[in-house]
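What you see is the complex with one protein chain gone and the rest in place.
This part shows chain A:
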Amino acid sequence: MNGAGEMEREPEGDDVLAAEYVLGLQTAEERAAVGRRVEESRDFARLVDWWETRFWPMAAEFAEVTPPASVKARIDRLLFSSAAQAAPGERSGFWNSLAVWRTLAIGSLAALVAFAALPFLNPPAPENREQLVASLAADGSDVQYLVMFDGQTGEVGLSHLSGAPASGQTFQLWVIKGTNAPKSAGLVPVGESARITLPTPIADAMEKGDVFAISLEPSGGSPTGQPTGPVVAAGGLTQI
């Protein structure tokens, strides 16, 4: 444990910084600075996740304690106080259930309320759609994309994070507004980043809460104009 040789290992590296962040050893100011790095650098975020995963077995030592019912009531008031109730009903297929679209529509209203409730106090402003982002992923799928929509140009930028279609197949991007059927936004070009220009009617109507989804289709795209393959990634748009 002693000896000057220890110091040559540069314990101040990113690895240790990430571990310190996960353990929460730093002061508020230091934590805030490292937190920004987690946001900005995917490599650094991976280091943080590496430690988080290694330390995770210790979390078994956190006892489960049922919180009082008043906590959930306060959360609901904060998030949904003026929103309608979520639609009841069964969800069977991801694509086939009307209840999903209905809930998505109500959900986006709730999202606006949630945004308004946050300290930024943004008024709900669906017409302000300059920059919208969504993180696309789905259960049982390793496909992940980050999507940014630019309201000025009607362009969608896709950053590919993981997952690829099998040969002879292609990814197709869909836009879903509320209870409406998905509209095709085109095939997703292969590559780390890709751009798709949305048809003007779709681009003009894009707003926060709309959903981007990616389905697996035969090469050349869906023959029906509606998704025919499984949804491999989906996510709602939020404003940045």
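Heads up, the rule we're going with is that a residue touches a chain if its C-beta (ideal position, glycine included) is under 8 Å from a C-beta of that chain, and two chains touch if they have at least 3 such contacts; residues count from 1.
Here is the rule we go by: contacts and distances are computed from a predicted model.
S.K.: Select, from "ABC transporter permease", "SGNH/GDSL hydrolase family protein", "FAD-binding molybdopterin dehydrogenase" or "RNA polymerase sigma factor", the UniProt-recorded name of the complex's unshown chain.
M.R.: "RNA polymerase sigma factor"
S.K.: Among A:T27, A:Q152 or A:T224, single out the residue that touches the unshown chain.
M.R.: That would be A:T27, which touches the missing chain.
S.K.: So that we can see where the missing chain sits, which residues of chain A does it touch?
M.R.: Residues of chain A in contact with the hidden chain: 1, 6, 9, 11-12, 15-16, 19-20, 22-28, 31, 42, 45-46, 49-50, 52-68, 70-72, 74-75, 78-80, 85-86, 88, 100, 103-104, 106-108, 110-111, 114-115, 118, 134-140, 144, 146, 161, 209, 211, 233-236, 238.
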